[in-house]
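Take a look at the following structure, please.
With one protein chain withheld, the remaining protein chains of the complex are depicted in position.
The chains carry the letters A, B and C, assigned in the order they are written, with residues numbered from 1 in each.
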Amino acid sequence: MKTKNLPLILAVAMIMWVGIVIILAIVSQKIIHRFGPLPEQPVEFSHTVHVNQLGLECLYCHSSAEKSIHATIPSSSLCLDCHEGVDMDIPEVKKMLAIIEEKGEIDWERVYEVKDHVYFSHRVHTVIAKIECQECHGPVEHMTVAIRASGGSSDRGFMEMGWCVTCHERRGAPRECITCHK
Amino acid sequence: MNNLDRRNFLKSLGMLSLAMVPDISRRPIRKLFPLLIPAEEIIPGTPYWYASTCCECPARCGTMLKVREGRVIKIEGNPNHPLSRGGLCPRGQAALQELYNVDRIRFPFKKIDNAPKTKLTWDSAINEIKELIEVGKTLFISGYITSIQKSYIQTWLGGISEAAQLFIYEPALRNSYYEANRIAFGRPDANEYHLENADLIMDFGAEFMETWESPVELSHQYSNARRVRNENIVKLIYVGISESLTGTNADEEYKIHPKTEAVVMLSLANWLLDNSQKSNINDREKSTWRRNLQAFTLQKASEMSGLSIEQLTHLGKQLDQYPNTLILCGDAVAAHEQGTDSIVAANILNYICGSYGNTIALKSGQPLDAVDAPVDFEAVIEEILNDQISNIIFYNTNPFYTYPDKERLRKALKKVPLKIALATTLNDTAAMADYVLPVHHTIETWGVEDLGNEDYSLVQPGMQPVFDSKPVEVVLQSIRKHTRLPNDFEQYIENEWQSIFNEIGGNGSFEKNWKEMLLKGGVWNRTTLQSAQVDASQGAFSFLQNYELPKVSERLTLNAHLSHRYYDGVGANKSWLWELPHQLYHYVWDVPVRVHPNVAREYGLAEGEIVSLSCNNRSIEAPVLITDQIHPKVIAMELGSGHANYGQHAVKETGNPADLLPLNFDRISGDKIFLAENVEIKKTGKRRDLVRLQGSYDQGERKIVQQISLKEVVRLHKQGAVREEPHAPKIYPEHEHEVYDWMMVIDLSLCTGCGACAVACYAENAVPVVGKQGCKHGREMAWLRLEKFEVDGRYRFIPMLCQQCEIAPCETVCPVYATVHSNEGLNIQVYNRCVGTRYCSNNCPYKVRRFNYYPTRWEEPTNLQLNPDIYHRPKGVMEKCTFCVHRLRRAKEEAKMQGRLVKDGEAIPACVQSCPTGAMSFGNLNNPDSRVTKMVNNFRGYHVFEVLNTQPSVLYLKNIKHEDKG
Amino acid sequence: MSKENYFAPDLIVDQVNAQVLEPLKKPSKLFYVMIALFISFILFGAYCLYTQIFEGLGVAGMNNPIAWGIYLTNFVFWVGIAHSGTLISAILFLFRSRWRTSVNRIAEAMTVFAVTMAGLFPLIHLGRIWFAYWLLPYPNARHLWVNFRSPLNWDVFAVVTYMTVSTLFFIVGMMPDMAVLRDRFKGIRSKIYGVFAMGWRGTHRQWHHYETAYLLFAALATPLVISVHSIVSWDFAMSSLPGWHSTIFAPYFVSGAIFSGCAMVITILYPLRKFFHLEDLITEKHFTRISQMMLLTSLIVTYSYLTEFFIAWYGHNIFEQESFYNRAFGYYGIYFFMMFVFNSILPLGIFFKKIRTNIKVLFVISILVNVGMWLERFVIIITSLSRDYDPYAWGIYKPTYIEWGIFLGSVGGFLLLFFSFAKFAPVVAISEVKGQIHHDKTGGDHE
Partner (left out) sequence: MNNANVRIKAIYNNYEAFINALKVLSSKKELDMDVISPMPLHDVEKLIPQKPSGVRWFTFFGGILGLIIGFAFPIYTVLDWPLITGGKPVVTIQAFIIIAFELLILFGAAFTLLGLLFHARLPRQNLSNYDVRFSGNSFGFVFSVPERKINEMKNILQDADDIITDKLSTESGRIGNESR
C-alpha cells in the first residue's frame, strides 16, 4: 500500500465513519419511536368496532380524561355492562370473559407512558386547550389495537420534549419549564 | 462493593463509546391495573382530604389527611379545628413516618423468652391466646388513648372478669394541675389558658412552644399576643432551671436553682400584697393573706433560688406594672416531689394578680381520671410481683423506656405467664411480650376525643391498612366476644356519638350531624371564657400553713425533660425528626447531655467527650455539650436516645436519661419525677463528635436577623411610614410577571423556631434523609432550615429557604439552563436537566441549594408516602426549595378549570400551611387584596443580604423588641 | 547587545542531529520501570473514577457549602502549567529571544499534555458525567441550547480552543524535525514520522510559508494564553462569593499560570537533561533565564496576594474582611502560610546570582513553587467557600482517597505522555537549533 495516499485514506475513513453514526442516529429516532414495540394486549380490543361502528365516545371508557391528569382505563364492570348480553360468541369476548372470571380484572399493556419527571394533565389539554384525542394519539378509531402512532403534524421525536414544545409554540401555550417539569 | 447492574454497565458504555446512537433499549412496558371497583367519586390523579385528629401526643390537634391513589401522603392541620387552626407541630407533621415505617410489625408472631421468633397466622395466634387468657387476672396497660377507645376497652375488660383492670400509663401527662386546682379552689378541673389576652406572661418552666399542654394552640395564642395591639405586645419572662425554645424566645430569661420555684412565686405574691395596688383581694382578706405569706420573704427566695433581690423586685414590679398577667408553671420546673405545691403556688400568684377570668380559667368537663398516676403503677408492679396478675396486654405504650428501674420491671414481667403486645412498631416493651399482634396505626383507625367544654375531635382512617394489621377492637373481640359490644368499632362510635349528640342537644337528624362531623373533623362550639368566680382563700390558707420548704441539694441535678422532637421517646424511630436539627444547638442523630461551663471546667470536659452519668445506682453514657444558658447546678438531657430496640433509626449508643430518675413520685398527685438529684459525672475517656449543622451563631454585622424596638414601631406606625426600597441600580430591564408574582413574607417576631415548617417540607417534597454520616460530611438535604443568630444579646430564629431571587446569582452560572427564572417570579430547578456542576450552590449567598451526593433509596413501605407530583431526584442532581411549585401548579390548574385566577391563600407552600403561629404568609403580588401585598411595604420589612441586590421574593419582618414602659 | 551563545561553545550543526536523536534509541530498563509506574498511577485513578461514577459523588469529600474540591484545584493547576509552554514558544518567539530555541519543544509538549489532563477535570467533577455532552451546544430534539452567559461554558470553549491551537502549534512546529527523523529511521517508524512530517522537504518556498505560518501561530497563541487563563479565573471572579469576586483575578491567575508553568519547565528540564545527556543543548544559561521569568511572575503574584488583602481591609465590606481573616487564620490557615512562603519568599532568592546559576537549587525551588501554586488554588477555592455569607452554612472540607487517587492518575497520565513523547520524538527543536547556530556562525545580524 503506497504510503503516498495514506493520509487521504485516513481522512475518507474518518468522514465515512462519522457519516454512518449520524445517519444511524437520525434513522433510529424515526424508526424506533414511530411505531415502538407493538404491545401485545391480553384481549384484542378493537377500537374500530367500538368507535366507528358503534359510535362510542372516547370519554365513555376513558372517563376521567376531562376530570384528572390521567385518562384512566375502564374497569371490567364497564365491559360487562354490554358484553354480559351482547355477542358473547366472538372469540375475543369469550377470552375477555374468561380473564375477568379468573383474575377479576384485565391487565392491559400500557401503550402510552410519560417519563416520571413530566407532569402531563389530560384535563388541561382536553378541557382548556380543547385538543382532539387524535391530535396526539393518532387515528385510534381506525386501529384495532391502539398502537403508538402520532397524528400530529411533525412526527420527529414523537412523545419527546421537542414534539411537545413545537406544539406549545404553535398553539401559543406556556413554554415555562415548570409547566411540564415536576 | 459497587453493583454493576445492567443499567450502570450500559451507562458506562454510552459514556465511553463515541457513538451518538441513542439508547435504543426496549421501552419498559408496565402493566396497568384499573381500579377494582371504580367508586364513582374516586378519580385517580386527584387528591382527597379526610379530617382526623393527630394522636402523636396528648394535645390532640385536628388534622387533614391528604390521600392520593388510596394512600395518605401528607398530614396538614385542620384549618377550622380550635386547637390546630391549620398548623401542626413537627411531631404531627412526622406522624406519617410511623405509618410507613420499615420496622412496622407485619404479621403476628410468638416469642417466648429466648425461644426463636415463630411467625403465626391471625387465627392460630387468636386461638392460642383465647385459652391462655381465661386463667387468672388480666391487666391492660395502655398509653393515653382516645376517650371512646378507653370506654370500649373498659367495657371489654369487664367482660373478661370483674378483677380485670385497665391502667393508663402516660408519665408525660400530669394530674398535678387537677390536684392543684382541687387544693386551691376545691374544683378538680383542668386549666384553660388564653395567652392572647395577656400583656405579661411569667413562665416557670412551662415549655408551651414545645411539649407543654397543647403546643400548637398555645403557640397560636402567643403569636396573637405578639402582634402590636393598642401599641403594646406581650412580654414573656422565662424562669427555669435549663434552657429551652420557650426560654430562648422570651424577652427576659432567669435560671433558678431546681425545686425553688414555689418559694420564688410565693415571695412575689407576698411582695405584691405589700406594694401593688392592683391585686383584686379586698382589704378584709389581705391581712389573712399577708399573715400566711409573710414567711416567704424576698430574702429567703433569693437565698434559695440564686436570683438577686434586685431581680426579684424587678419581677415583682413587672407583675405590678402590667394589667393582664399570666403565670405558667410547667413540668420542666415542677417535675419533682413537691411539683404540685409549685402549681398551687402558681395558682395563688395568678389569683393575687387577678388573672382568673382574664387569661386563665377552669375548664369543666375534662375527665379527671384521664390518666392513672404513675405512683399507682408501683402498686400494679407490686401486684404482679406477688403473682396476682396472670396475663398483661400492652397497647400503645412503652414503660420499658420511661420506667426508671428496668431490672424491677423485667423481674415483674418474668412472673406473668401471658404477655400480649398490640403494637404498630416493635418497641422496647413489645420486645418483652410473648405474643405480638400488629395493630392499626391511629391514621388507620376510628376514634372520638373529648377535648373538654363539650368539644369533640374525630379520629378517622385515611386509608386501607398498609400491612396485615387489625384494629385493636377487632382483636379484643376476636379474643373474647363481649355481648354488648358491636363487632366493628365504627358502629360503636356511631352509637356513642348518638348518646353524646343527644346529651349536648345537637340540631337536625343524627345522620346529617354524623356526616357533618365526618366532614369537619369534630364538633366544637368554643364558648367565650366563662369568668366563673374562683375563691382561693380557704384552700390556699391551709396549704400555706403546712407548706414546708423543699430541701435543696447542692450537688448536680439532671433535668431529663421531654424532647421537642421525640416527646417522651415515642418519636425516636422517625428519621425526619432525627434529621431536623435540635432547635437550639442544631445537633442531629444523637442526644448530648448539656452542662454549664463551670461544670465542664470542674470535670475537665470538652464538647463531644463521652461521660458516664450515675444516679440512684444506675448509670448511662452520653456525649457532652457545653452551654452557658443552663443553671450551673443543673445538667439537662432530652428523652429520646437509648432505646433497647426501637427500629433502625433509634440511637442506641447514647444512654437513656429516664434510667437515672428516682423511683419516688409527686407527693400530692403521684406524677412522675423528671429531675434526678445528686448526679455524679465521670469521664470515660471515649469521644464521639456531635454532628452540629449550624456553623456559627454569631452573625456579626451581617444583619441576617434584625430587630426594631417597640417604641420605634409605634412611632413609625403613627407616621404611616412605608418601607422604602433601597436604591438598587437598574442596569438591565426588569422581568415582567404579568399574571402571578409569588411573594412570601415571614414575620420574625411571630416565628418561635419550632421547626414544623422544616418537617412539613420534608414530608411534602420527599426530601431525602442522609443519616448521621451524611450530616457529618455536611450533606444534609433540608430545603428549609431554622437558623439561630444572636441579636442584641438575645437569640432569635429565622427560617432560611430559597429566596427565589429576581436577580438570581445561581441562574447566570448554570451552563445547561437547569435553573431559570419563571414568569411568575420563581427560580425553577429542572431536575432532569441538571448535570451537577454545583456552581449554582457555590454562587448562592444563602447556601440553600442541596446536592444529591448519593442516590436515595426509599425502602418498601416508605415509598408509599411519596407524592406522585414530585420527581424522585436521582444522584448527581441539585435540588432546592421551589415554593412547592407543584402545589401552586395544582391550584392554578383548578382555578383555570373554573376560569378564574388563584384566590389568595388557595395556593400556599407546605411550610406556610403548617406554621402554627402564622408567621409565614404567601401570596400573589399582582393581587391587590392579598395578605402579602398589604405586608410587602411594611416598614419592618427587609431582605437578607440586601446589599447583594439579589432582590429576593422572601421578605422578612424585623422582630419587635419589647421594652418596659416608663 | 552582545550575542550570548546559549549552547556549548564547540557545538556545531553536525553534532545537533546526533545529540538530539540519541534518546530515541532503544529505551533503557529504567525507562520501562518508569512507564510501568505511571501506568499504575493511571489505573488507580481510573479505579477511583469508576467508583465515583457508580456510587455517586459522595465518595469524594465535597459537601454543601464547599461544593468544589480539589478537582477544580487540579483543573486550574494543570491549565496553569499548560500556559507556560505557549508562553515560551509563542510570546518569546515574538520577542525574538535567543534562549528559547532549545527549550521551546519541551515546553510545548508540556502544554499539550497538561491541557489534556486539565480537560479531564471539568468532566470528572460533574455530578452526572454521562450527560456531560449537554455542555456542548449541539442541535437536539428538545430545542434546548446552552447557557452562553455561564463562565463554565466559556471554559468549555476556552479549553477546547486552547487544546486545538496548542496541538496545531506543536505539530506544525515539529514538521521539519519529523522530516529529519523520517530520513534517519527505517520501516514503520519512518512511516509514522512521515505522516507527521506531511511530506516536508525543506525547499526555500516551504521555509518561506512555514516561517509566516509559525509567526501567525505565535501571534494567535499569545492572546489565547492570556484569554484562556483569564476565563479560567472568571470561573471564580464571576461569582458573588467574598474571596472569589474581585477584579484582580484575571491578571493574578495569568501571572500565576506563567509562574507555575516556568517552575514546571525547570522541574521537567533538570531530570530530562540529565537522563538524555542534553547538557550541550540545554545549558545553565537557560535555567537562569527561566528562573528570571519565574521571579518576575512571582513578584506579580505576591502583589496580587497583598492587593486582595488590601481590598478586604480598605473596602470595609464585612463579608470580605471575615472571609480573608478566615483564609489567613482559619482552619486552612497553615496552607495559606505555606503558599505564601513557597510562592513569594522562596523565589526572592533568585535575585542573588549564586542561586540563579545553581541548577540544583533552582530545581528544588521550582518543585516547591509548584506545590505552592497548587496550594494557592486550593486556598482560594476552598477557604472562600467554607466561610462566606451565611454563618449557618460554614463547613469544613477534607479530600478523600478518591480525589487524591484521581489527582495521582492525572500526574501519572501527564508523565507517561511526556516520557513516551521524549522517547518517540526529538526533545529539542533540531531545525531551530541548527538555524540558531548557523545564524551565529555566518556572522552578523541581517535584520
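Here is the rule we use: a residue touches a chain if its C-beta (ideal position, glycine included) is under 8 Å from a C-beta of that chain, and two chains touch if they have at least 3 such contacts.
This one's a predicted model, so the numbers in the text were calculated from it and none came from an experiment.
Across the entire complex, the residue among B:Pro171, B:Gly205, B:Pro809 or B:Pro909 in touch with the chain not shown is B:Pro809.
Shown as candidates are C:Ile192, C:Ala213 or C:Ile355; the residue that touches the absent chain is C:Ala213. Although one chain is not drawn, the whole complex shows that of C:Ala8, C:Ile91, C:Leu123 or C:Val146 it is C:Val146 that touches it.
Seen from subunit C, the chain kept out of the figure touches residues 13-14, 16-17, 137, 143-150, 153-154, 157-158, 160-161, 164-165, 168-169, 172, 175-176, 179-180, 182-184, 194, 198-213, 216-217, 220-221, 223-224, 227, 231, 430-432, 434-435, 438-439, 442, 446.
Although one chain is not displayed, its contacts with subunit B can still be listed: residues 731-733, 735, 806-812, 814, 817, 819-821, 823.
By definition in this document, only the chains that are shown with their structure count from here on.
Under the stated contact rule, the graph of chain-to-chain touches is complete, every pair of chains being in contact.
The greater number of contacting C-beta pairs, out of the two interfaces B-C and A-B, is seen for B-C.
One finds 54 Å separating the Cα centroids of subunit A and subunit C.
Rounded to a whole number, the gap between the C-alpha centres of subunit B and subunit C is 58 angstrom.
Residues of subunit A in contact with two or more other chains: 29.
Taken residue by residue, subunit C touches two or more other chains at 144, whereas all remaining positions touch fewer. Residues 3, 6-7, 29, 156-157, 160-163, 165-166 of subunit A are the ones that touch subunit C when the two sit in their complex. Per the touch definition, subunit A reaches subunit B in the complex via residues 21-22, 24-25, 28-29, 32, 36-37, 39, 64, 67-70, 72-78, 104-110, 113, 115-117, 119, 121, 123-124, 127-128, 176-179, 181-182. Those residues of subunit C whose C-beta lies close enough to touch subunit A in the complex are 140-144, 191, 194-195, 198.
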